[in-house]
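Only a single protein chain was left out; the remaining protein chains are all shown in position.
Going in written order, the chains are labelled A and B, and every chain counts its residues from 1.
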Amino acid sequence: MIEIKKTYKNYVGGKYVRSESGKTYTKELKNEFYELPLTSKKDIRDAVTSSKDGFKKWSSTTPYLRMQILYRLSEMIEGNKESYVELLMHHGLTKQKANKDIDKSIQNIVWFAGLADKWEQLAGNLNPVSEEYFNISHQNPIGVVFSLSGSNVSLNELLMSILPALTVGCSVISYSEENSVVALKFAEDINNSDFPSGSLNILSGKFENILNDVSKHVEINLVALHKELDNNGLKSIEENASESVKRVFSQPSIEGLSSILPYLETKTVWHPKGT
Amino acid sequence: MVNWQYSESIESREILDIKSKYTNYIGGKFVEPNSKKYIDTISPSTEEVLSQIAISNQNDVNKAVKAAKSGFEIWSSLAPYERSKYLFKLARLIQERSREFAVLESLDGGKPIKESRDFDIPQVAANFFYFAGWADKIDLSWSTKGLKPHGVVGQIIPWNFPLLMLAWKVAPALATGNTVVLKPAETTSLTALLFAEICDQAGLPNGVVNIITGDGTTGSLIVNHQDINKIAFTGSTQVGKLIQKSLAGREVGLTLELGGKAANIVYEDAAIDQAVEGVVNGIFFNQGHVCCAGSRLLIQESVHDQFISKLEKRMQALRVGNPLDKNTDIGAINSKEQLNKITNLVDEGVADGGNIFQTECELPGNGFWFKPTLFTDVQPSYSIAREEIFGPVLTTLTFRTPDEAVEIANNTEYGLSAGVWTEKGSKILWTADRLEAGVVWANTFNKFDPASPFGGYKESGFGREGGRHGLLSYLKESS
Partner (left out) sequence: MQNNSTVKYSNNISWESVLELIYDSRVDSVGLKERVSSLATRSVKKDSKLQALKMIVSMCDLTTLEGEDTEGKISQMAAKAINPDPSDKEINSVAAVCVYPSLVQTAKEKVKNSSVKVAAVSSYFPSGQVPMDSKILDTQYAIDAGADEIDIVINRKAFLEGNYRKVFDEIVALKEVCKNVHLKTILEVGDLKTYENIRKASLISLAAGSDFIKTSTGKLSIGSSREACYVMLKAVLDYKSLTGISAGIKVAGGIRDSKDAIRYLVMINEEMGDEWLSPNLFRFGASSLLDDVLKQIKKLKTGAYQAGYYFPRG
């Protein structure tokens, strides 16, 4: 007997929502179906509105608190490890690979959690200008980030497409096509953590449906593609993005400190020194 | 006229479970001291005997260092991520038992519960959280090649912020891969020993943290032990110098965090009411038992009278009393010895010709207490203007120009911290540039954060604790 699994919903503004189009698409694994939201243009618009609000809240959360929230997320995933492993195995991964993926995920969350209250010490600096001025460069998170998840089924890869931006204070709209079941399950752990609503929105669907809207939406500050697109797709995005000088990163580095650099805006402040 | 007095609001001691006697924590176990010697540890607010702690001897120190060495073998072989997890665990456990720690700290050391609850213990947890996050990314901290831990670190800490000083020492040491032998101050060992229980609870590998109690002799034994790779000391400049001398000719790393006689400079264009608060906080916080206390008020002559008048009025609102009363601002002096030191220096100040103001307050019968005190009409040559008093005593000096302020501020062998009060930004930066102090607080005072490096210039010591720079205290370049 073929079972129909529960309908996963998008996670926007701290709530689970269906696509406003009412449409879904099906993912079939082993003996099960998953019905997943087929995100529409309107869904994207709503997600961005939510992410803008989420950005205000998340970026004004202290680094210390962001660290605590991220660390707690790792505790949640650790607690739900078995169910993630099971899910990955349903997708065809071996038990060993599945375990490794979840372990790596937790390790990375802890790594980024511990970076939240430190990256400024590594990225910012005083500038030794030649006049009697105090001159400091420091970074602010860029804003709303749209992140397209890779095509592999992996919690770790999903996280690496989200964590760098999130850690430095951006709000993230994470979009998955092939990795959606993992992503929307992960949304449940986000929901149980203390992330302000809108700081992380998770949606699923076919990217080609929303490619134009995402790349043209002026209030999305950065598009990060963790999946290789065909040349036409990437070119399209970059052309659309140029209309609002939106930043586009194709397969940005996810290693170490360089992973956060795309998501930062540098501000340099001068102040005279004197009596 | 209404007379509204706050009723007592005493924090309960019920949460505590103080043993009648404490032994050392070595190699993951509580062990009897080889010396078999114990001393009483009392509550300085009532002189009640709380418990007994061990005075460790050479054999105890040997045991601890040996345990730390084998602990190092284990600790350094772990993946950095594992060390990170242990430190996060310690942080969590401290958070969970924070009330217990706070009450114990106030009872054992004399500081108000309001402080231990709202400042000390939260900072302790924050330090462990902060350094937990460095453990798995030391490679990012400095681009200096091949930074490695020292190995076994000997740490000697003071009695003014017992558990916080422990956190400042243990967290970065462990995060960078070292193991520790720590000796808390003999008047305030109880929270360190409770921390040992936390290490147990966290399942920390044996020998990573070793806590041995004792007095100055024990400290000396640690400093002179041949298998210790680095010493970290916070305490008086006098003892710091002795330690530095002991280590001469030996290849042992050293960081010192010593005394201070910080200048709190108030310019005429300061936000006066906030400056008064800052000055009060600077010297009366923690009964003045703070190395970076703003113990010299440098006030611009044009606003001297107005400022002093407001200051005296503000001081009068300070409540001295039972540390466990939530409304107490100023607790007990840590020991009879310290009380004597303070009293002697204050008497000298009066004899020298300083004008003394003390608040009117009823001091409890038992215990060690000192009224908040302010000296005006002071000359820079008086001992109260030069020597660290380490009590709730503020000394006032005047200046006329910014240059003069800086000169007076720097006219001391100390260089730990300084305060600058003015609403003019450029003057803050100009002054900060010229102050010989490791920490400059502008329009604020006594601000601490695990991410912010802390340490002194000149005879206030060397090395920094906290922040990216603080890691360097526990790392060395491998050859």
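Everything that follows uses one rule, which is that a residue touches a chain if its C-beta (ideal position, glycine included) is under 8 Å from a C-beta of that chain, and two chains touch if they have at least 3 such contacts.
Everything numeric in this text was worked out from a predicted model, so none of it was measured.
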item	value
Touch partners, limited to displayed chains, of the chain removed from view	B
Touching the absent chain when the full complex is considered, from B:3, B:143 or B:226	B:3
Option from B:277, B:404 or B:436 whose C-beta touches the chain left out	B:277
Where the missing chain touches chain B, by residue	1-7, 9, 114, 118, 269-275, 277-278, 317, 326-327, 423, 443-444
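By our rule, only the chains that are shown with their structure count from here on.
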item	value
Rounded Å distance, chain A centre to chain B centre (Cα mean)	41
Chain B-facing residues of chain A, complex	63-64, 67-68, 71, 107, 110-111, 113-118, 121-122, 134, 256-257, 271-275
Chain A partner contacts - residues on chain B that touch it in the complex	81, 84-85, 88, 126, 129-130, 132-137, 140-141, 402, 425-427, 429-430, 433, 451, 467-468
